[in-house]
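Shown here: the complex without one of its protein chains, the others still in place.
Take a look at subunit A:
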Amino acid sequence: NHIVHNGGLYKRPFNEAFEETPMLVAVLTYVGYGVLTLFGYLRDFMRQWKIEKCQNATEREEQKDFVPLYQDFENFYNRNLYMRIRDSWNRPICSVPGAKVDMMERVSHDYNWTFTYTGRVIKDIINMGSYNYLGFAQNAGACQEAAAKVLSQYGAGVCSTRHEMGNLDKHEELEKLVARFLGVESAMAYGMGFATNSMNIPALVSKGCLILSDELNHASLVLGARLSGATIRIFKHNNMQSLEKLLKDAIVHGQPRTRRPWKKILILVEGIYSMEGSIVRLPEVIALKKKYKSYLYLDEAHSIGALGPSGRGVVEYFGLNPEDVDVMMGTFTKSFGAAGGYIGGKKELIDYLRTYSHSAVYATSMSPPVVEQIITSVKCIMGEDGTTIGEARVQQLAENTRYFRRRLKEMGFIIYGNEDSPVVPLMLYMPAKIGAFGREMLKRNIGVVVVGFPATPIIESRARFCLSAAHTKEMLDTALKEINEVGDLLQLKYSRRRLVPLLDRPFDETTYEETED
């Protein structure tokens, strides 16, 4: 019974919600940060007056009169806040990061300044942190056998760049396959996903062009945009009114000083934003792009393989035409169990990138076993290896996502993001709860990733769960039971059950948010 507005652009309901921070929780979070800041100042004072041993990096004695290096807020935060909860990050794992993982136990005797390994290995920790959406992180099975065969045939190193002697027949095969998978004319693969973004955006835009980038874009997109030298304007996260206003201003006013029209307008968005779990409003972005004659660069790092009825990403999820997106970029790290990135689009674009991209000219090409892993996993997802494993995995991931999100919402946690995104951020807010959550979950044999400042705004720290097709329902039930327990122990169930669904109708001054109690 869902009445669709926006001119019927959306063929399916778009349910995204970001529940507002409760006022009391925000105040108490600031109180916590205030106390830690005061103690930080006390400790810095003691370190400077040599009452306490200084274990962090400082300048040498001879350089004490120079401009201070470690006085900014980032270093203060690092010394006094991050160090206290550091044991939740950089945990060493010693097995394949599948649905269950083994971790090496470590203890710290001086409050996280140094770690020692006890020698014990904690086995079978339920892995809720790895980007393993379709479960291809395996050390057994068809992908592993094919990769082992290619390893014995080609070796591990390529010892050259794509331009020189590093263009293997495996790379050509991979690129044709990826182009077929995405439904584009041509594609090119690179050895590193971050480098794909940061090295190719400068090849596409330059000074005199305009980049409209989402507020919460990944560091690789931001770096690529800054390296290109183009003018960058930011629009509010997933907010189409903000984007349209910027587009209108760009067309009407042109470049800042000379008022000439912009050479190119490029819109940078991501398929799934990994910190929020939100999905881009792609039908509206494409409608705007066509109306104002600009180009679209879609970064499907987290959404390829994870969304869509056959795993072909956010374009298939919304039922759109892949030819509408000018540059489709993605990574092989998350859903394909390998490493690297790709860019897909029209043949002229990809031929241009083959010649002018920094990554193609200077970076070593992908290692052959990794290429074979991608080829085998893409064929598996498409169903061309003769089995239905790929289709089953895509469906299992969708089921797991819906089940997990529904159960967490019912328990009363604040969960951000879209109903269909396999990235589930659970809000923690207070700094002590970041450390406490990570440690308590590890005690109960579940590995989670907790995120705080500077990856998120300072009061909105969260725990981020990444669901996988390899998680069985029993694993999810165990995890949910433990999360429920830890939620009661740490009082994390902040939700006041006031769901504020984002507006699906045209925005004007008379609309206001709906609340349901």
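Quick notes
Here is the rule we use: contacts are C-beta pairs under 8 Å (C-beta built on N, C-alpha and C of every residue); 3 or more make two chains touch, one makes a residue touch a chain; residues count from 1.
To be clear about the criterion, contacts and distances are computed from a predicted model.
A chain of the complex is left out here; the name its UniProt entry carries, from "Origin recognition complex subunit 1", "Sodium/potassium-transporting ATPase subunit beta", "Superoxide dismutase" or "Serine palmitoyltransferase small subunit B", is "Serine palmitoyltransferase small subunit B". In the complete complex, the hidden chain is touched by one of A:W89, A:Y111 or A:Y362, namely A:Y111. The residue from A:A250, A:L349, A:M430 or A:V448 that touches the chain not shown here is A:M430.
Screening A:Q48, A:Q153, A:Q241 or A:Q491 against the full complex identifies A:Q491 as the residue touching the chain left out. Even with one chain removed from view, subunit A keeps its contact list with that chain: residues 28, 31-33, 35-36, 39, 84-85, 111, 430-433, 435-436, 489-491.
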